[in-house]
Structures are given as C-alpha cells and as structure tokens.
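Below is the structure I would like to discuss, written out as structure tokens.
One protein chain omitted, others in place.
Take a look at subunit A:
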Amino acid sequence: MKSSSIVAETFAKLQQKSRTAWQSLRDRPLILVGTATCGRAAGALEILKIIKEELEKHGLDAQVLEVGCMGHCYAEPLVTVYKPGFPPISYGYVTEGIAARLVQDFLGGDDPCLEFALAALETNDMVPALTDFPRGMIEKPIILDRCGLIDPAKIEHYIALGGYAALAGALTREPEWVLEEIKASGLRGRGGAGFPTGRKWETCRLAPGEKKYVICNADEGDPGAFMDRAILESNPHEVLEGLAIAAYAVGARQGYFYIRAEYPLAVERVKKAIEQARQAGLLGINILGSGFSFDVDVFQGSGAFVCGEETALIASMEGEPGLPRHRPPFPATAGLWGKPTVINNVKTLAYVPHIIERGAQWFRETGTAGSPGTAVFALAGKVINTGLAEVPMGTTLRELVYDVGSGIPRGKAFKAVQIGGPSGGCLPETALDMPIDFDSLSQAGAMMGSGGMVILDEDDCMVEIARFFLDFTQKESCGKCTMCHLGTKQMLEILEAITKGQGKPGDIELLLELAEDVKAGSLCGLGKTAPNPVLSTIRYFRDEYEAHIKERRCPALMCRELIAYYILPEKCERSCDACVGSCPVEAIYPNEDRIKVIDQQKCVKCASCLEACPPQYKAVIKLSPPELVAERGA
C-alpha cells in the first residue's frame, strides 16, 4: 500500500473515533464554562464549581466542559448551555445565583432563563443569535472559530470538528505543494511586521543543512494584547497542527513553542496538547505512517519583551542572555544553534491548517489584496465590549470601535486608538474610516503589531500616552545598542519634562530628530519601532504637546502636575461634607459660608473628592493650568 493511502486510512479511523466521542456529547444536556484566563479572572472556576454542585444536588444528568475564550471577554464569566430541544444559548456576566438558576430552571425545568442570555450560537426563533448583532455581522472568525466551543484539553473535539485533516492531507502530498499553497495564499506574519510567511518558509527550506527547526513565537508582551494567550488557551491543537505543517514544508524534525512563563495556563494546555497529539500518532516518529517524523517541546521564556524579537528569542533558547543580534543572517538561514529556523507567531500558524484544507484561493477571498485573510484584535481601554475580535482585513476602525466594541463607555468622546502596542502608533478620529491592513496602518504611522488595540477617550492625554509607551520600551530595551538604550532614555526624559510642565521650546523638534535617528540607527526591531508612539502622537496631536509646553496646560486634564482640583462655589451643596471626608490629606475645609475649598498646598491630586462629590452637584472640577485656581479667587 502506498504511504499516502496509509495516512488517509489511519487518519480516517482517528476521525471516526473522535466524531463518535463528540456526537455522544449531544445525547444529554451539555454545559460549557469558559475557563481561559479572562474567564478565570472574572470567577469562572467558582461558577464551574457551583454548576457541578447544583447538578449533583438536584440529581440532574448533564456534561460539564471547560472551554476557552469566545472573545466576549467583557461578559465573562460566560456559560453556554446545550439542551436538546433548545438552541445553544450563551449566558454572560454569570454570577453564582445565575449559575444556580440555569441548572435548576433550565436543566431541571424548561425555562431557558432568557433574561440572562447573551445570545444564541445558532439562528433560531427564540433568542437572537450572535450573528444577528452588528458585531456578528462584521466578524468573520477563521482562527477563533472553534475557540470557546471545544475543550482545549480534548484532542478528539478538535479532530471531530475537522482538526488535523489539513496535516493528514498535507502528508499525502509533497512538501513543495504545501509551500506553494502558503505562498499563493499571501499569508503575512501576524506577529507585527507582516512578512510573507511563504517566503520565510521557502528561504528556510532552500537553506543548506540537514537539521532545521520551527518555532512558534508565543512571547506576547505588548501592553493590552492577549490574542495569542487566548488562542493557546482555547485551541492549542490548531497552532500545533500549523507548526507540524510548517515543519513538513521546510523539512524540520523538531519544533518548539516559545511561551512566556507569565502564561501558565497556556503552557499547561500546550503541553497537554503535545502529549495528546503524540498519543494519537500525530506527532513523533512516522506520523500517521507517512514516514515524516516531527516532535515538539515547550520552552518557557522569562518575560523579557525583547525576546519576542527573533534573534533575541533564539539567544535566550541557546542559554545566552536574551539580546538581539544583527540580521542578516536571518534565522531562516542561520537560526537556533546556527541551523535554518522558521519562527512564526501563534496566529500565523493558526491560519496554516485552514489554508491547507480550504485552499489559498479561499483565503484570498477574505481581506484585502495586499493583506489577505482576517485580523485578530484585542480590544482594550475605553471601549464597552473589551475582548477579542476577528475581522476581515480592510475593516474600518469605526466598525471595530463602534460596532464590534459598542463604542466608548459613559458617553465620553472618542479620541484615538493605539494600535500595535509599543511599536505602533496612535490614530485620531480622522483615521476612523480608514480600512485597516498592514500597509494602510504603516502609512498612517501606526503598525498592525500583533493586534493589541487600546481605545482612548477625551480624558486621555496623548503626551502621557506617548510617555507611557516609551517608558515601557525604555524599560524593556536590552541595553545593547546606543541608539535604543540611550536614545529612548533621552526621549523619555523630554516627554517626562513635558508632562510635568517643564517642556522647552524646541523639545518637539528634538523629539522628532531623535525619533528618526533611533528608528534609522537601532540594532533591532524594538528600537526601530520604539519611537512610533511619539511620532504618531506628534503627527496627529501636536497641539496637545504645544499646550503642555507653551501654556503649561494639559488639554485632557490628565497630567497631574499641570492640573488643579477646584470646587465650584456656586455648585457646592454647603450641608454636604462628602469631599471633606474623602480627602486623605485633609486639604478640604469649609469657608465661612460652609462652601468647601481645597487647600492647593496640601492637595495631592488623588481625585478622591471628584469621585466623592455626589453626581447631582458635580461641584469638583479639574483646571489646567493650575494657576487658573488663583484667577478664580480661591
């Protein structure tokens, strides 16, 4: 028998077994509890415990599964109930009481508790489905498709829903075919820079040498980014399958997951996935009888941000300090232990099985010509629906912020969106209708980055945001090259001075000069992109910088040294002492008319009085520059 038919036959048996296991789940009620990190942070493990206790107490027969993240992190803990005769319904913001009611009333009785329902997972006559909401219409999940619907610790769930079919299919063809398919798909690296994945693989495949490696880069470190973590926690097999296909295409026999140690749950689930894949014969020697052998290990990074950079990642795996090296040589020709090495981001690898299974042409149907496929964004900051969203490339920022994210909380005005983390930039309101893909973002001075998206509102000072991100890169700079470790330090010093009202004329120009030189002259990607938040905020919000420098005024009333708290005498309700009691430093006293006054000398600007003042009075305001207080005669 030919090896390709052995592969097909072996895999068909595996698939049959998995499907039987998956279908048996449907025989009785099934409860899914999202226990990825976002769910756990909201108390999902408690909910899980209560559901199990309640089932036991009421003698009800139902299966309970731990699943990953569906992307609706804002509504965690999230519970989904499958009950024969009902559509699958997801419940958000589940409390202990709601959990108990779901068991008693829905499973015990026939009341689906629709008052707590978030949405149904399928279109039906009873409850609106996720796809009926604006978000559901914009989202087009490919790699997040199964996240939150399967138990990440059960390989049979993944296989039953079509998993590992791409690997089995690839193994029946030549590696060159796989490579060509990825090249034709136009897949670009989702780690941030958007380098064509097929070209990287080809370089590695053509590089001389017997020994080659593939590495999954899961050293996600951008502030506010959690896409890779969610995928590894929710569907680790998808990434593992992608890694195995990459290994087959480039000719590697050993692969690694480089996961930061701060992601213990991801590490645990990936390790478990590797073990299960080995047991199922999908990893190890002679996979599915194809003659191809490949195995994977997990390497835990120690949390240095710069280790997400390929050469620093390799150095850290080799036992050296995690410092970047000059490129070329690129890892694809001389990487781990000097051998040709492909390093791909988690999301990049997660796309691979889908492309191999459904074809390059199918992949190109989504997204834009230059950036095919979808993009996964982690929405964070001042947005109502924080969480993960997978949308086609070319979706506008407006759709993401307002339709997917449901807009800005508390009626505040949108100001900017920070895309791409510390390497990215801040885009203003005028960019809201820009279709986002790799190229449009870099033209606008931001960067796709790995998909972190922090939404900022009118209360956010753009100089402070630039300072925050530069402070991050400055602290995470490895210190090796002059441009980065001293250049960012100089820039940070200037930004700190500006936010303290000590900016000087010419500081903006000096920032721009330094930013350009640090970009052009740094050794690695960290330094080359570190000035982006500064450059983009100057480009779009120069007036805010100027207000800080020329008027000692923070327009967003955020920079502590440039604001003062003030109690409006005409609004102060004299008999109320809420602010006086809230002040930790006894800076507020009543004057002869019992109107409250803040002693500016004592005030530490903690904002306690602002929060304490009852909303019907709103007597406490912030003023900038602080000298305005004196003008008002306080």
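Quick note on the criterion: a contact is a pair of C-beta atoms (placed from the backbone, for glycine too) under 8 Å apart; a residue touches a chain by one contact, two chains touch by 3 or more; residues count from 1.
Here is the rule we use: contacts and distances are computed from a predicted model.
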Task: Consult the UniProt record of the chain that does not appear here and report its protein name from "Peptide/nickel transport system ATP-binding protein", "ABC transporter permease", "Formate dehydrogenase" or "Ferredoxin".
output: "Ferredoxin"
Touching the absent chain when the full complex is considered, from A:Arg26, A:Arg173, A:Lys475 or A:Arg632: A:Lys475
- request: Would you indicate which residue among A:Ala380, A:Val463, A:Leu514 or A:Ala564 is in contact with the undisplayed chain?
  value: A:Leu514
Message: Among A:Met483, A:Val534, A:Ala547 or A:Ile598, which one touches the chain that has been omitted from the display?
response: A:Met483
- prompt: Among A:Gly109, A:Pro264, A:Pro321 or A:Gly581, which residue is in contact with the omitted chain in the full complex?
  reply: A:Pro321
- line: Given A:Ile231, A:Ala277, A:Leu427 or A:Ile494, the correct residue touching the omitted chain is A:Ile494
Statement: The missing chain sits against subunit A at residues 304, 321, 325-326, 474-483, 485-487, 489-490, 493-494, 510, 513-514, 517, 520-523
